[in-house]
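A protein chain is absent from this complex, but the other protein chains hold their places.
Showing subunit A:
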Amino acid sequence: MPSNKSVSDEPITQFINCRILRHHKLQREDLWVRGGKILDPEKLFFDEEGFADYRIDCENRIIAPGFIDVQINGGYGIDFSQASDDYSLGIAMVAKKLLQHGVTSFCPTIVTSPPAIYQQVLPQIRVQNGGPDGAGILGVHLEGPFISKEKKGAHPPQFIRSFNIGAIADLLEIYGQLDNVTMVTLAPELPNSGPVIQELARRGIIVSLGHSVANLSQAEAAVLQGSTFITHLFNAMLPFHHRDPGIVGLLTSEKVPAQNRIFYGMIADGIHTHPAALRIAHRAHPKGLVLVTDAVPAMGLPAGCHSLGQQEIHIDGLHAYVAGCSEEAALEAASLHPAELLNLTHCKGTLDYGSDADFVVLDESFTVRETYIAGQQVWKK
């Protein structure tokens, strides 16, 4: 094929012999990429009279949008909640290692910590694009310290806080800044949480309910004030009860306005949640499921004793589990739904024309074989 002189001089790559996830279905369709974005080949053909410069044969594999992890506390020995001299290098290392799991964007998560930690660590995390050096950082997920002592999970109780006046000042006093913060997990039953939720939502920061003993009414109120996410559904909250479903009840609550979709994170490792419970949630509200790892610093490391923030925990081994739903639904729970949660669907989470070309190539067993960010191959098995 002669060299293509179209609107841009950037090379056009056509991925052939693949099935791609588009419009919620895996379909046999070529994927076209140019300039780091997914390209519309019909427009290219008719408007620019262009064609592909490179053709890559995917040997019948599956191409899905890159996975987005909105809850990950660290990995490979790196703990996002611990300050260190080479903190930035640590984040970069994890970002690079995530590529082999098909994660192209993530939210480094910081668990309940003392103010000193936040103030040292937050200025060192910047929202940035992914690339050959690692997955992109969408922003920080602050999980705590405004949570319930009764549902602290693995968080250190001595640093758990409540709201003083119920305004952003409370948060700034602890965190220092909210510049690169994408999400805050808090317990809505804490007094004065309302105005805080509203202000965070107004600033475009996702408010997530978690580590909480809220009942359903309190949770619904929080949703009406602007909360849109539930942190690891079922874990660190009151169990579902048929007379007060608690936070879990948000999945089917009539008080959640139709146009506000509530999303819920699920750690699909078969341990944090029984697969049957995961399936119940999925069947009740399939479009809200967001798969998260909630990975700890010990991820990728051998069994033994490791730290998580200011705590020590023991690791025994890792599992991965697929929720008995369709392939497309599972893929979307790891890509499209987190993008919808973060209001990023115009550029992430899909293979729609114009989207960032962040995608993964999977084989029949859904193992990640290759990872691409902005159309560039950044990892290959």
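Quick note on the criterion: a contact is a pair of C-beta atoms (placed from the backbone, for glycine too) under 8 Å apart; a residue touches a chain by one contact, two chains touch by 3 or more; residues count from 1.
Convention: contacts and distances are computed from a predicted model.
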Among "NEDD8-activating enzyme E1 regulatory subunit", "WD repeat-containing protein 26 homolog", "Glucosamine-6-phosphate isomerase" or "Myotubularin-related protein 9", the UniProt name of the subunit that does not appear here: "Glucosamine-6-phosphate isomerase"
Touch criterion as defined above, residue of A:25, A:43, A:203 or A:255 at the omitted chain: A:43
Chain not shown, touching residues in subunit A: 30, 40-51
